[in-house]
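Just passing along the structure, written as structure tokens.
Chains shown are a subset, placed as in the full complex.
Letters A and B name the chains as they come in the text, with residue numbers starting at 1 for each one.
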């Protein structure tokens, strides 16, 4: 008997737009066993504080998995154990892939497969990063292109898409 | 007899999105004594021209208060005198606070208090600044975080929120 695919909710927004808070509140309103998949690594003081703030905002009812790179494998492994998964965030993962010189095509392909096979309700948080002027270095342009392409692919398979601005979610799908 | 709190209208958008023009037209449609609170300082040629353009767009029916830093105190002082106040813009104020090495927490806290106590209809204009790639310097990241957080707090207390793109306002609250 094939497991039914869970609902996919995609939450995008700018930096400090309230997207993580909205995703967390929405996911917390769902019943069942919950896990938070954090792509953030505490690699410097500033980032450590950011992660600590995010952790403080999560209640004790959440299991936490920290995985900067292998989220496709993690998702495949743990999705049967949970009812609700919250992945925060895609863009940091892309940044980790680039810095680790991983095979972007293969990793994002495996991730999309894992998303489509996920039996839990899956909330995915991502940044909108392409609304400024063209960055002056090639790596930033590459990052922006990968993030934009992946956001499109996730939005295409998502059941619901929310754009968050100044803490206000607007449902666009 | 306690003064009734006035309506708060929050207008956000990117640079040159038409947000100031929309806020000015909306505020001009309100009856009564009006004042414009400008946070811009004419500190260089480019900024001087920008301010001059903004001034030219305001009719004579507006009193003008220019205050780069102490807007919380100004708002508390003048709100009983006016029916309509237009504050343009929050992000420039945050920039002035950072450059002046002010206590951000205290200043934004006092401002939020002043906003909640304002008896006039209050239009607040702010920039959306977090939709590009992560800035490569810590001050810009700090600015972006402060602006995003304050935008969320203002949107939370606002009665109406408009997102302006290419001159077109979209009501999101």
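Simple rule for what comes next: a residue touches a chain if its C-beta (ideal position, glycine included) is under 8 Å from a C-beta of that chain, and two chains touch if they have at least 3 such contacts.
Just so we're clear, the structure is a prediction, and the values are computed from it rather than from any experiment.
Displayed in place are 2 chains, all sharing one sequence; the entire complex defined by the structure file totals 3 copies.
Convention: only the chains that are shown with their structure count from here on.
With each centre defined as the average position of its C-alpha atoms, the distance from chain A to chain B rounds to 32 Å. Residues 10, 12, 14, 128-134, 138, 141, 144-145, 147-149, 151-152, 154-156, 161, 163, 172-173 of chain B touch chain A in their complex. Of all the residues in chain A, the ones that touch chain B in their complex are 13-18, 46, 128-133, 135, 140, 143-144, 165-168, 170.
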